[in-house]
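Here the complex is missing a single protein chain, while all its other protein chains stay put.
Should a chain be cited, it is by its letter among A and B, assigned in written order, with residues numbered from 1 in that chain.
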Amino acid sequence: MSSAFLYALVGVGLFTLGLYALIVHTHLLRKILAINVMASGVFLVLVALAARTQGATPDPVPHAMVITGIVVAVSATALALALMLRVRAETGRAELAEESQE
Amino acid sequence: MKKTRKPKSITENGKKPAQFRLLPAVLLSALAVGLGYAVLSLPSQASGLSEPVAANLESSGVSNPVTAVLLNFRGYDTLLELGVLLLALLGVWSLGAAPKRRESSPGLVLEMLSRLLVPLLILVAGYLLWIGVHAPGGAFQAGSVLATAGVLSLLTGWRLDTRFSGLPLRITLVAGLGVFVVVGIVLIPMGGRLLAYPPSFAGALILLIEAAATLSIGITLAALFLGGRPETGGHS
Partner (left out) sequence: MSYVPDIHWGVMVIVLPLAGAVCCFLWPRRAVPLGLVTALGIVACVAGLGWQVVEQGAQRYAVGGWGAPLGIDLYADGLSLLMLMVAAVAGLGISVYSCGYFHRPDAKRDKAKHFWPLWMFLWAALNALFLSADIFNLYVTLELLGLAAVALVALAGGADALTGAMRYLLVSLLGSLFYLLGVALLYHGFGSVDITLLAERVEPSPVVWAAMGLMVTGLLLKTALFPLHFWLPSAHASAPAPVSALLSALVVKASFYILLRLWLEIFPFANAALAQLLGLLGAAAVLWGGFQALFQARLKMLIAYSTVAQLGYLFLAFPLANVIGWTGALYMLLSHAVAKTAMFMAAGNILYFGGHDRIVDLDRVVQRLPLTITAFALAGVSIMGLPPSGGFIAKWLLLEAAIRAAQWWWGGILILGGLLSAAWVFKVVGYAFTQSEVPHETRTVPASMEWTALVMAVVAILLGLFAPWPLALLEIGSPFGRENAG
């Protein structure tokens, strides 16, 4: 197994680990971080598998996609953090109310 | 994972109770195995699109393949992505004014450091922008470095003069997206399509777009750090 696949598997691991954290944690900051860990996992899969070119220059297209993805992730994180602060200012807690039978 | 048994508590350490954690852990392990299996089933050799990229690199106007993909071959993605960044700022601004920070002196070290680093960071941003044409670098890297200069200045208590925080600031923020769209549109009547750069101008046009984008990305990220609308002068 080449290192490309090893990194890709780490990416899959990060994705599921982030998803687990997103589900079990209630604090919004942790949820936002969890989303970011998931995103890093996806980016790692994208970039790692681009190196399956047998020594030649890696495929540049996934690299460009990851740059796009990072910018999107940064933008979304900024909005999420600002929104979290607003939620805390309004409700006193940086948590989502438990959904009671919605 | 530490196991503390407190059955009645709704949350412990901001987590859902243990019985609600086991099920997702089991299901997600299965998901990870499944996805891992799918990844491993991919062919061990694949060149993706590296051949078409290499074949067309000559006419893209730049020699760094990632920049070529980002600004030329898939430039439309990048255009929309600058939109996403601007949109995030609009969203943050729509939530309200920037939270007031307590006036505190930044401390000698921070002040000295920022005085030394800010010019250096701006220089590095310019270098990254320039080098992106043929080596790793480019607008996004340069923009993030520029943003660190902005964040560092904000940390030392610097604020944009209210004279500039109205229209001048907004123009800077939209410059990247604006220049990209205008360049893309202007090319259409010149016999091309949206964002179809003529190979002889491609390099110059890409650098123009990247320069505007670097400025906008840097300022937008720094403005996002503030976490809200900056104070404006009496009129906007």
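We adopt the following convention: contacts are C-beta pairs under 8 Å (C-beta built on N, C-alpha and C of every residue); 3 or more make two chains touch, one makes a residue touch a chain.
Everything quoted here is computed from the prediction, not taken from an experiment.
On the side of chain A, touch with the chain left out of the figure occurs at residues 15, 19, 22, 28, 31-32, 35, 38-39, 41-42, 45-46, 49-50, 52, 61-62, 65, 68-69, 72, 75-76, 79-80, 83-84, 86-87, 90-91, 96-97, 99, 102. For chain B, the residues in touch with the chain missing from this view are 34-35, 37-39, 41-42, 46-49, 52-53, 56, 72-77, 80-81, 83-84, 86-88, 90-91, 93-95, 167, 170-171, 173-174, 177-178, 181, 184-185, 188, 192-197, 236.
Keep this in mind: only the chains that are shown with their structure count from here on.
Between chain A and chain B the centroid-to-centroid distance comes to 15 Å (mean Cα coordinates, whole Å).
The residues of chain A lying in touch with chain B in their complex are 1-2, 5, 8-9, 12-13, 15-16, 19-20, 23-27, 30, 45, 49-50, 52-54, 56-65, 67-68, 70-72, 74-76, 78-79, 81-83, 85-86, 95, 98.
Of all residues in chain B, only 10-11, 14-16, 20-21, 24-25, 28-29, 31-32, 35-36, 39-40, 42-50, 53-54, 65-66, 68-70, 73-74, 77-78, 81, 84-85, 87-89, 91-92, 95-96, 99, 138, 140, 217, 221, 224, 227-228 touch chain A in the complex they form.
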